[in-house]
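For this view, one protein chain was removed and the others were kept in their places.
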Amino acid sequence: MSPSEAAVTHRISDLLGASVAARDGREIGHVNDLRLAPGQAVRGVHVELVVEGLIVSDRHAGSMLGYDRRAEQGPWLVRAVVRRLHRNARYLPWSAVDDMAWTDRRITVDADKLMPL
Amino acid sequence: MKKLFAVALGVLTAIGGFVDIGDLVTNAVVGSRFGMSLAWVVVVGVLGICVFAEMSGRVAAVSGRATFDLVRERLGPRVGLANLFASMAVTLLTFTAEIGGVALALELATSVNELLWVPVAGVAIWLVLWRVRFSEVENIFGLMGLALIVFAVAVWQLGPDWGDLWAQASSPKPPAEENWGTYSYYAVALFGAAMTPYEVFFFSSGGVEEHWKTDDLATMRSNVFVGFPLGGMLSLAIAASTTLVLLPVGVQVDTLGQVALPVAVALGKIGLAVALLGFFAATFGAACETGLSVGYSLAQYFGWQWGKFVRPRQAARFHLVLLLSTILGIAVLLTTVDPIKVTEYSVVFSAVALPLTYFPILVVANDPDYMGEHVNGRLANGLGTVYLVLVLVASMAAIPLMLVTKAGQ
Amino acid sequence: MDGTVAGRRYDAALNLLDRQIIDPDGGLVANVDDLELTERDDGRLVVTALLVGPGVLGPRLGGRLGHWTVAVWRRLCAEENPKPGRIDAADISRIDSGVHLAARPDDRGVDGLERWVDEHLIGRIPGATHEPE
Partner (left out) sequence: MARAVVVLAAVAILGGCVTPVTGAGTYRAKALSSVQAAISETETTRITLQGVERGRIFGPTADVIVTGNETALGSIAATLGSVQPPAGNDRIRDETSQLLSDAEDAVAAARIAVRRSDAAGIRDALTEVQKVTKQLERAEQALVSGPS
């Protein structure tokens, strides 16, 4: 049941809120959420969930409350406010992560791979 | 036929269960000081509670998740915890006021001092929370609460000048003896009393307790959209009764006895007996609801097993919270604090806490991951947005108004 | 809505964290207080467990309150170096508005407080085992 002693484990809360910087040291923002996608292996009855990418926001304005997922989710006022707060949020595939310093909670990424949500 | 009976029962208990100590006291106070000039707030508040109770009930039926589940899930553990503290404090205050209300009702019936009734009422409430089936609590006290219809009968019996009452209701401004400060303060208090957050904690958790499914949505809606407005009519009848009997002679309500006085004047001993029964049922039922709501919100934040659909031992932490809250409520009342004062503060702080509850409900009721095809329609979202703004305004105005008016003096 | 459909993507914070964990009998187990990620050989991170309890909730609360939460939890735990409650990701059967498990967790770390309260307080009150009517 428990992971083998050799395996390195982390908590997802170590990643959430971690600072994200470009290769040249420029600050991009913070990890707002992690997108998980089904992997190849099956764990129990469920396929394993692999971290596929990061949602990076340029400010600590809290969760996007799901308004990044769908264009039409209402009510209009809340959507407009949340979108405005997170207007610079971007998606970054995990493959663009160069380095992950767990203790400093700092991620270095290839900023060219950032894409709109 | 059985379905019809279920719907009728649901509507009746929604009417009888609508009024609690906060509605009783605030409406009576407002009637005796402002006449019907604040009736519009009751109407606005009742529509608001309908909108959000329907939303939270729909979320509960479709996703099986009650309101405080959503609060933490959407706002995260930190904001959720702050929200939990605030909501629980307000609900505990309301719970205390309800226990005090039960004691005051028993005092009025027996002339045995309220302080002696407090422990008795507290223990009785705890026993009901411990042993009695959820639907029985709802049905028994909801039906008994219908006794408050006596206030409507009393108003009719007093033979008021309906045109004058309507004139007051249709001119939303303070009467000559009052100013805009106290008027606004009591507007916020009435709004808080009508929309108390515990009502949606209880309503949505009750939906999960009773295993509502999407098939039950129609029944739930009829309870909300027929039952709550008729319950709101009882609030207005209470305000009208004190407007007619107490306002003209300069009596400002500050005890529960004064709330009952217009009924005695209009209908005599039988009416008074029915009113006292109504007070007892309304406060006892609401005490059970608020007590459960404290347990619901705490358990849902932490993900503990909660509810009366399992044995107490299977929801040990939940039942421990119920026990401790009851002890706390009794202890606060035994400091000889006036339950009516506790009530007045509880409705104002309810107004402060409103957005904490209603914002997450509005967001989740729009999330198709939760709701599938049952997401909010345009009407629910339009009203929901308007009320979100209203609730924010009331919440921000409540404390300044309380300070400026010295709590409505 | 059906969490078992292949290809469904989840946002960890939005769709998993802070959700209710439900056992196969419909019992409420805990909330997802954190997720355990394991580094695969190729450097990818895989969700390997749901973590529950004050020991993991505390750090997420942050600040002094978070510190206290963890400190009190450590003090109350019998072990020298207590591990947080852990539910293996292999036990997840479905993810919708809650996280459903295929098996009932029997790890003490998951509901230690519930059992303590049951054994020492609630279970001792007459009527504690009466049937849910």
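Structure notes:
Which chain is which? They are A, B and C, in the order written, and residues in each are numbered from 1.
What we mean here is this: a residue touches a chain if its C-beta (ideal position, glycine included) is under 8 Å from a C-beta of that chain, and two chains touch if they have at least 3 such contacts.
Only a predicted model underlies this, so the values are computations on that prediction, with no experimental measurement involved.
For the chain excluded from display, the touched partners among the shown chains of the whole complex are B.
Touching the missing chain, out of B:8, B:218, B:389 or B:403, is residue B:403. Only one of B:108, B:282 or B:333 touches the chain withheld from this view, namely B:108. Considering B:119, B:160, B:181 or B:229, the position touching the chain not shown turns out to be B:181 (whole complex). Residues of subunit B in contact with the chain left out of this view: 107-111, 179-181, 184, 245-246, 249-252, 254-255, 257-258, 260-261, 264-265, 267-269, 272-273, 276, 396-397, 399-401, 403-404, 409.
Just so it is clear, only the chains that are shown with their structure count from here on.
In terms of inter-chain touching, the protein chains here all touch one another pairwise. Nearest to the common centre of all protein CA atoms is the CA centroid of chain B.
Subunit A and subunit C have Cα centroids lying 22 Å from one another. Chain centres here are Cα averages; for subunit A and subunit B they lie 42 Å apart. A straight line joining the Cα centres of subunit B and subunit C is 33 Å long.
Counting partners per residue, subunit C has 13, 17, 60 as the residues that reach two or more other chains.
Touching of two or more other chains is recorded for residues 63, 65-66, 69 of subunit A. Listing the residues of subunit A that touch subunit B in their complex gives 62-63, 65-66, 69-70, 73-78. Against subunit C, in their complex, subunit B makes its touches with residues 63-65, 69, 72-73, 76-78, 80-81, 130-131, 133, 299-306, 308-314, 316-317, 319-320, 323, 369-370, 372. Contact residues of subunit B toward subunit A in the complex are 74-76, 79, 362-363, 366-369, 375-376, 381-382, 384-385, 388-389.
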